[in-house]
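Just one protein chain is left out here, and the rest sit where they should.
Residue numbering begins at 1 within each chain, and the chains themselves are lettered A, B and C in the order written.
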Amino acid sequence: MEFLLSILVGLLFAAGVYLLLHRDFVKLVIGIVIIGNATALFIFVAGRIVRQNAPFIQENGLPPENFADPVPQALILTALVIGFGIQAFALIVFKKVYDIPKVDKIDDLKK
Amino acid sequence: MGYEKIIILLTLIIPMLTAIISLFFKKNRIVNNYISIIGSSLLLITTTAFLFPLIVENEILTTQVGGWKAPFGITIVADMFSAIMLVIASFVGLMVNIYALENIDYKKKEFSFFVFFQFLMMAVNGAFLAGDIFNLYVWFEVMLISSFVLLVLGNGTKQLIATVKYTLLSFIASAFLLVGVGMIYGISGSLNMADVALYFREHPNEPLMTVAAVLFMLPFAIKAALFPLYFWLPDSYHTPKISVTAIFSGLLTKVGVYALIRCFTLIFIHDVHYTHTILMVAAGFTMLSGVFGALSKVNMRRILSFHIVSQVGYMVLGLALFTPLAIAGAIFYIIQHILAKTNLFLITGVVEKIKGTSNLKGVSGLYHRFPVFSIIFLVVALSLAGLPPLSGFWAKFILIKAGFEQQEYLMIFVVLITGLLTLFSMMKIWVNAFWGKQQEEPDRNLITNEKSLFKEHWSLLIPIILMASFTLFIGLFSMPLMKYATIAAEQLMNPLQYIEAVLGTAN
Amino acid sequence: MNSFILRNSAKIIVPFMLLFSVFLLFRGHNLPGGGFIGGLMAGAAFILDAFANNVAHSLKILRFEPVKIMATGLLLAVISGFLGLILGDGFFKGYWLNIEIPLIPKLGSPLLFDIGVYALVLGMVLKMVLPNIEND
Partner (left out) sequence: MILSILSVFILAILVPTLHKITGNKIAYLLSLAPISIFIALFYYHLNGTTFPIRESWEWNSYFNLELAFYLDGLSLLFGLLISGIGFLIYIYAGFYMKNAKYNGRFFMILTLFMGAMLGLVLADNWLSILVFWELTSITSFLLIGHKNEKESARYAAWQGLLVTALGGLALLVGLVLTGIVTEEYTISNLSQHHELLTQHTLYIPILLCVAVAAFTKSAQFPFHFWLPNAMAAPTPVSAYLHSATMVKAGIYFFARFSPILGGTIEWQILLSSIGGITMIMGAIMAFKADNIKKLLAYSTISALGIMTMAFGLGTETAIFAGTVYIIAHALYKSTLFMMAGILDKQTGTKKISEFPVSLYKKLPLAFAIVCLAALSFAGIAPFFGFVAKELLLEMVLHSPMLSAVYVAAMLITSVFFVALLFVLTHKAFFKGFKKPALKNIHKGIYIAPAVTALTGLVFGLFPDVLSNLTSLASSNISPEFESKHLALWHGFNNAFYLSLISILLGASIYFLSLKVNWKLKLGFLKPLQPSKIYDFLFDGLITFGQWQTRKIQTGYLRNYAMVTLLVILVLTGFTFFYKAGIRINTESLDIYIFELILGLIVLIALGFTLFTSSNISALLSLSVVGIAISIIFMEAGAPDLAITFFLIDALTITIFVLILHKLPKKMLRKKNFDRIRDGFIAVGTGLLVTLILFSITYNPLNSKLKEFYAENSYSAAKGKNMVNVILVDFRVLDTLGEICVLAIAALGVFALVNYTKNKKLD
């Protein structure tokens, strides 16, 4: 069941890593975002996919049959939000660095 | 549920409340200073006067956040190792806090310096207490984001560049740590460290366990600055204000080491031959590479930064040797390293204050005018270099003894060479900065003699003196620390005790 | 970005978005939603307002400084855990009031925590985004 999504996670990781190694700031940050998404999806797949029901308790007070595992979802939520904080901060830092004279690619950051 | 559980949680609540309160008063200079100092002092009192005796009495204390029982809620665990780390972290925190009163300018305080500082302390404490791998990850992230901000606060060009490097490499570490956490959940269906450890005890043949171990090891290794993943450290530690470097040097990498020790004595202990060999090789290279890096530098800050790397190697070596004695040695090493290294950075800050630079080419002859200050440096530097009977010696000695018991002769050789080269570069600082011709001071420098240094800049010197005396104390009277380090190591090497304390004997 | 249409439509949309954000917050315990989503929605409302009018305007209708909102949010979140701490059931132990009021969800300390999250996220969004808008 997780076959396709596993491949998708791999793709996302590959793309993210490729971008992380880029000389361009914008691509670098996009790489960070994609890696963040990829790890989220990784946890999701590692926690097994259940496609029938969302983890909500029904009106009768019982959980539905075959519902998705809420734990990875909660973890991903937390990780995503944390990731967002870090991405936003990184974005601004990178922009600030870009404002430094004579810096327009990552290679200029020597020293 | 007695008051002892409250005590454990206070180590998180106090810094957090301090941060929140100073957020409310962030415009008020004086109030801001006092709030932070009070918070740090309260934290220190909590850890030393209440938490530590409790742990001595009760061995391992746990509390369940939200009141949900063990593997389901988040567990907070304090064993001897955590308790020692908490005590030392809060002590260093208070010292740096006092130092920062003068060292950090008003503008940075207005931009919530102390808020970040307190959040950092909270995250560090949280990481020391986490009994849940995802929770550990969360504390790591809180620590990282606070350290990013502390590093960049002031927007200097060098700071910005350093922050970019630090941010990106830390991000990679966090991402793969998260992958590791996901993997652990995917394998064991649990996040509680004790529960995961129990799972691996019951399923020792789980093929992915070693992979998960490596996936945990690498991010922690990045954070602990192990070879060859320590790039971020020497490239960033020389850029921010010295208080920031000092608290980083004391706590950041050590949290990485703590996490390594915790995970690789509790969870990943079924393939020791493989995992701990990797750790040992890494430790050896880290020691050498770091110390050679230090040799190549002429700036005090950079020299000291590289020494952090090299000394992290010692600590990890203790873990890699994997005997109670070796781990006790590692713990001893961590403590003495935190005390000495933080202090050396603080001293460097004073040198910068006096001479305007920490580059050895621009500093000389300090011993002539500042003899007492110089002697303090010498004592701390020699402690770090491990001269008997100073604190570093004991740590080194224990590791050598443990190494002989494990017959890791190559490692002992590396330890010895590193020790000698550490002395070499400590003396390089001494010979160049403290000895030599006394320079004529340019007008802008106000501090020309020791009297004015001690009188007018007491808030810089009090932490230095206190920490130096503490360093001296644990060197001359190594028994108490040795005793607790041994207890901690025995607890660590006996994970069942931890598992039982968390999950209860029924499980 | 100072168009007439945007400004007028914002006048209508912003209050609705704010209301909706509170709705999302309250229903979060039982249905999709919660403090984080609600807070983001509220933040989005103010950002929209900042685009439509200007940053000063949205700060004015906000009344409180974003930092204070954040601090309050954090404080509420921590305080919601104190009850359990004091009563000895554990930090963040959830307690619920046994009264049902229509339109308002069950009251309890986890809700207080969620409100804290809401406030913090709102403050965070404003603090993070508004300075950048002003940079334009």
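The criterion applied here is as follows: a residue touches a chain if its C-beta (ideal position, glycine included) is under 8 Å from a C-beta of that chain, and two chains touch if they have at least 3 such contacts.
Everything numeric here is computed off the predicted structure, so don't read it as measured data.
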Shown chains that the omitted chain touches within the full complex: A, B, C
Of B:Glu141, B:Glu352 or B:Glu408, the one touching the omitted chain in the full complex: B:Glu141
Sole residue of B:Thr46, B:Thr62, B:Ser391 or B:Ser478 that reaches the chain not shown, by the stated touch rule: B:Ser478
Residues of subunit B in contact with the chain not shown: 16, 65-66, 68, 71-74, 76, 107, 111-112, 115-116, 119, 122-123, 126, 134-135, 138-139, 141-142, 145-146, 148-149, 152-155, 164-165, 168-169, 172-173, 176, 179, 183, 185-187, 189-191, 207-208, 210-211, 213-215, 218, 222, 228-229, 231-232, 234-235, 271, 274, 278, 289, 292-297, 306, 365, 367-368, 371, 382, 387-389, 393-394, 397, 400-401, 404-405, 412, 416, 419-421, 423-424, 427-428, 431, 435-438, 478-479, 482-483, 486
Chain not shown, touching residues in subunit C: 28-37, 40-41, 43-44, 47, 55, 59, 65-67, 70, 73-74, 77-78, 81, 91-92, 94, 96, 106, 108, 110-111, 113-114, 116-117, 120-121, 123-125, 127-136
Missing-chain contacts mapped onto subunit A: 1-15, 17-27, 29-30, 33-34, 37-38, 40-42, 44-58, 61, 63, 67-71, 73-78, 80-82, 84-89, 91-93, 95-96, 98-99, 104-107, 109-111
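Operating definition for what follows: only the chains that are shown with their structure count from here on.
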Graph class of chain-chain contacts, one of line, ring, star, complete, other: complete
B-C against A-B, pair bridged by the larger set of C-beta contacts: A-B
Whole-Å separation of chain centres (CA-atom averages), subunit A against subunit C: 24
Centre-of-Cα separation between subunit C and subunit B, whole angstrom: 37
For subunit B, residues that touch 2 or more chains besides their own: none
For subunit A, residues contacting two or more additional chains: 85
Residues of subunit A that touch subunit C when the two form their complex: 54, 56-57, 77, 81, 85, 88, 92
Touch list for subunit C against partner subunit A, complex: 30-32, 36, 124, 128, 132
Complex interface listing, subunit C residues touching subunit B: 67-68, 70-71, 74-75, 78, 81, 84-85, 88-94
